[in-house]
Structures are given as C-alpha cells and as structure tokens.
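Note that one protein chain of the assembly has been removed; the remaining protein chains are unaltered in position.
The first chain written gets the first letter, and so on, giving A, B and C; residue counts start at 1 in each chain.
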C-alpha cells in the first residue's frame, strides 16, 4: 500500500479560485472549486495522487518544498493572472526545466508561466456563446489520446480561434472544430529543459467541462505522459567551465584569453 | 539607386561594446568594435544596409523608431547582459513577434532577449583554450548554408558543449566538433510569432572570428533568411473577441456567460 | 528580357488529365485541363515561368531533361495514381532530394510520389457533398501565407477529415473548418533532402477551386517558398568513404576491419 503510494504520480492541481467564489454560476457547477473537480478526475484510476493549491495560499501554495515533491503541475487560471508573483512563476519555470511536468488548461494560455515558457504572446481570438466544440484526435496513438474515440464533443464551450501565437509544438494531438466557424489546435505538446508541457484548450468556467468523462481521461493521460521519472535535473541551471586539463581529449591551451583561471563565466 | 536602398534588407547590428574598450586583445582584433566588423561583413554583397547600435547608446540604441525600421537585428553581448533594460528586452521581443528577424551570436545565448524568446535556461558548458572548431553543415541546402563547403574550420575558438538547454529547433543547420572532445548544435532556427530567429555559435571576442570570410557568408545568408517582407504583424498583440453576431457561421448564443457584452477578455 | 526569363522560377505543372477528358462537369470547369488553369494561376505575377506535363505524355512528361530544368513541380492526380510508373516516381524523388521543390495538391495526398516521400499511408476521411470549407491561416507571416487574409472560404469543396496520417510537419500553415463538422491540416511543409515540399488540400475536380484568386495567391507563394536556388545537391546520392589518411584530423587506423582498402560500402 505504501509502496503503491510511493509509486503514484504526484500531481498538484493549482486553481486560481476566484470565479468559484465570486460568480454564482461557476460556484454551482464547481462547488468544491474547479481545482477540486479537476483533482477528482485525475485521481479516478488510482495511479495518480493529487494535492491542490490555490492563488490565495501562502506563496500561492507553490513553496519550494511543495514543488520539489510534485511530478506534474496542472494549472487553471483566468481572471487573476497578474496576481501571481513573478518570483513564484520563476520558481515554477525552474522546476519544469528540472523535469516537472506542466499541464496548462484553457485560459491558462495567458498565464504568466505559460507565456514565460513559450516566449510568445500565446494570444488567440475568443467568443463566449456556449457553442459546440468537437475535438478531433489527429495523433491517434499518442499517449495523451489513449483510449479516446476519433472525436469527442463538448456541447457548450467558449470558442478559441486561430492563430494561436505559440511556438510550433513537438506534436499536435487535438484540433477543435467550433460551431461558429473557427478551428483551434487544442492539444499541443512541448519539452522545455527536462520538463514535458501540455496545453489543453477546453474548460471555460461557466460550463461543466471538467465533469466530462472524456476530458477526465485526457487529464489522466496527460499527467502520465508529462511525468518524467528520476531525479531533478539540477545541472540545467549551471553553465560549467571545463578547463583544458579536464577536457575529454588532451588539448593544450593556446591563444589570448579573456577569463582568468577558475573564473566563472558571465551570465 | 533610391529604389535599390529601399529594397535592401535593413540590418541593425547591436554590440555590447564593453570588451572592445576594456581589453587590449579584443581592441586589437576589433578596433572598430565587434559590431563594426560584423556590420562590414553583412554589407559586403551590397544587398544589406546596416546600422549599428551599442549598449551605451540612449535606450541602448533600440528606440521604437529604430526597431520599427529594422528588418533583422543581430545581437552580440557577453559581459553586460544584465545591463540591458528589461523594458527594452520586452520591446525587442514584441518586434520579433511582429516579424523582425533576430540573429544571436555566440555568448548571446545568455542574453536576456534569447532567454526571453526561448523560455529555457539556454545554458551550456564552455572552455576558453583557443582550440580548433569544425562546423559541419548538416542541412546542405538550407538558405543559411548557401554556398558553404561541407564543413569549415575556425582554428582558435572557445568551446561550447552540449547539452545546450534550448527548445528543439525548427531545423539544425550546423553542428560543431571541438578538438577537446565536445560537440555543439551551432546553427539553430526558430520561429516565434512572425519572427525568424537564428542562433549561431562562433565568435569569442579574443579571436578574429568575424573577420573570417565563411563566417561572413553565414551572417549574410542568415540575414536574408531571417528577413520577413511585409508589414509588421501588429495583430499578434491582440486577443480579439468575436461576438456571436460576427461569427463566420451563424450561431445563437446560449448558456451562462461570464463576460458582459463588449467586455474585454482577461490578460 | 532573357535575363528576366533566366531569373524566373521554373515551375512544371503535372496533371493526371483523366477526369477532364472523361467527365463533362470537370471539362466544363477546366476546358484546358486542370493543369492549364493551375499553370495560368502560377504565371499571373510574371516571376514564374510555367510548363505543363500530363500522365499521357511519354515518360509522363517527366524525363530526366525536363526534371533537371525544373525548380518546382506541382502535382495534381486522383484516379490514376497507379498508372504512374514506379521508375518515374523514383526519378522525381531523387530530384526532390537534390533540391527540386514539390507541391502536392488535394487528392495527390494518395499519389505515389507523396507516399514515397512521407513514408506513411497519407490517408484521411472524405465526403463529396459540396460543402463550405474555411481555411484559417495559423502561421500568419509564413511565406506561403503572404498577403492572405485571416481566413478564406471555398463555398463548395470536398471534405477531407483528420486524422491525416502524415509525419509531423516542419510547420502548419493552414487548418480547414468544414461545414459538416470536420477539421483538416490543409497546408503542411516538409523538407526531404534538399527539397521543400508543400501539401495543399483544396482542389476537388468538380468545383472551380483553381479559378479562385486566393488559391492562386497560395500557389504562387508556395512556388516561391519551395524554390531552392543553386545547383542540384548531387552529393546526396552518395555515401562516401573517407579513408583514415583523408580524415579532417590525423588518426591512425587500428582494430579489425571488414572492408578492404578502397572498397565501396554496402547499400
């Protein structure tokens, strides 16, 4: 049993937790918070151990200790992106580079952490009209699409339309069709440093998207895919000097030098 | 003649301009500054019109006006990365997303602007021993490799070694062999927004790398490749709402809503 | 004038030329053959010099001489993919690897040459119902999207649906929305050897797609993008032995050997 827990994937679900408290519609759909519903969906198969954290927690619930024990971080935010401290965004980015997985949901396309890791505006067009979204699986045996049908529908969703200003992904897993005439790359994978990143589009707060069984399957698949076993890649933060006498092949130093022996490089 | 100028690619060469003034070796190799030598190499074929700017200029020589007329920005920096104002880094990033090309040289792997656009540490290992570097062309008809031999050598260079913590590139153009036993992906292409980005490894300040004819050819090829004709993609900074009555297909709004009519989205 | 011609991009438009002769509807839309209409669209700006060839020509109009002078080959086929000789498919593939551009149109997804170069089934789902297709530009400053609006529509088109079993592309330029509920990656770029490849979805033979002005713009943009200047990369067909005494660095042979001195490698 303990071993079972030890082998679970540790997923931390982070929720902005603002709409759920301010908006009656959102509260009625997600009485335990969106993060609560998302965490329950992730835990459904028993191989994923979840915790939750919210914006309002000290350090937004993202202390060094918490992040150190997290395999995969799931992020939902919308109204309060700017309230997330820059220092903590940087801390999360460092953990991703070390190997922590990161799953960005819906309006998290504009979260500080996603923009930080993509290096692009991450913008898109949008419409809140409760229209039908149909997600097509374009990569049918990608681990994130495991067990899914050829497509699945969400009867009421917010529209996100292309162009989505993100870097070309490693692989595209889902593309959405919208009733109003737009399309969107709804499932995109990236690697940044040692960390796997997945952006998943659906999840507007006024619709019951995270109660959907297929969406739950996607979340669990994504958490398993994003998980990188093994120790944190701490070396990624270093730019080590390899002096001539430690070079893999014997060489003799020559020519003019800028750095004194043993000096650190500039950063 | 005016037409000729109007059709030239406008390249701005940015130099940190610190070592050239503080270090006798660097000054002797680059008496006009590294930016001066780089600009001369770029202009050699007559189809590229160059300007230069340095860290010490007002706004680092990177005012809105200057950037607006720049097709491709070439960046060399090393010792004073931190002295570049964050606000100006952000300004440059925005111009890249709008379509300005960006070429990062050597130690610019640790420049704020490269790290900003990559979203990764951009770290590597290094050794200043004046060893031989041999750059292999792994993509022989890529525009940046135009006219190059199968490989070219720089007899004295600083070593940069893998892993280079950058995102998987669009394409790899060069891979370097080092005498001391390391390898490095020395020519990497990216697109961020509408902007083409090229990282090119060689160019340690204590060696005459930018006087090398083949390196000059690479710089000119890269500038031509990075240039995106046409107007700035100003739309990339917007996340436009497309109301239901403006949808490409007729739809009827339904379901609960978070946003009031005409309200801006959260950013 | 001669210089002008010499500097034109030489595009060869290849047409299967079967439906135009057998089907009254297709003939009425394309009285000069689909290849004739496509060639006219390509030539509209004056910088592209076109020739045409059809399946029924000797060697399908794809002799060594013709291919040697072709910068970019445009391919439309549907009913008679199997009638294309394997030897000629191989000849075209070799020219692509040497640097000839290749643009595959619509049902050419199942052409021998596209399947040969992709190494995958290149399958998709389809429906011939004259429905509306809307192509979204997802990569707004890609050279192939130059001058295009945010999206363009074809009122009557055949539907192609995902999953499209092709390799992950270098870049995705267009994604299509279909009235019947499907999506499709309608503009995909690849490089194979020195050759640039572009797949463009629209163009069912019973609709006037290649008379559309925006489609014409895409074709011209694609031809310019696919063109690789410079001599054919003949070296790509070789796997040269580099004997020890010709190695870039001095080395001494050692250890047991399989090959005798000067022996060719196995292929």
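One rule holds in what follows: contacts are C-beta pairs under 8 Å (C-beta built on N, C-alpha and C of every residue); 3 or more make two chains touch, one makes a residue touch a chain.
Just so it is clear, the model here is predicted, and its values are computed rather than measured.
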Neighbouring shown chains of the undisplayed chain, as defined at the top: A, B, C
Sole contact to the chain not displayed, among C:40, C:146, C:191 or C:227: C:191
Options C:116, C:146 or C:227, residue touching the unrepresented chain: C:116
Residues belonging to chain C that touch the chain removed from view: 19, 23, 25-26, 78-82, 93, 97, 107, 110, 116-121, 123-131, 156, 159, 161, 163, 165, 167-168, 170, 179-182, 190-193, 204-207, 236-244, 247-249, 251-259, 265-267
Missing-chain contacts mapped onto chain A: 99, 134, 139-141, 146-147, 151, 153, 170-171, 177, 179, 191, 193-194, 228-230, 233, 235-236, 248-249
For chain B, the residues touching the chain missing from this view: 134, 136-140, 150, 161-164, 168, 170-172, 175-178, 181-183, 185
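Going forward, only the chains that are shown with their structure count from here on.
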Mean-CA-position distance for chain C and chain B (Å): 31
For chain A paired with chain C, centre-to-centre distance based on mean C-alpha positions, whole Å: 36
Euclidean distance of C-alpha centroids - chain A vs chain B, Å: 28
For chain C, residues that touch 2 or more chains besides their own: 134, 139-140, 170-171, 177
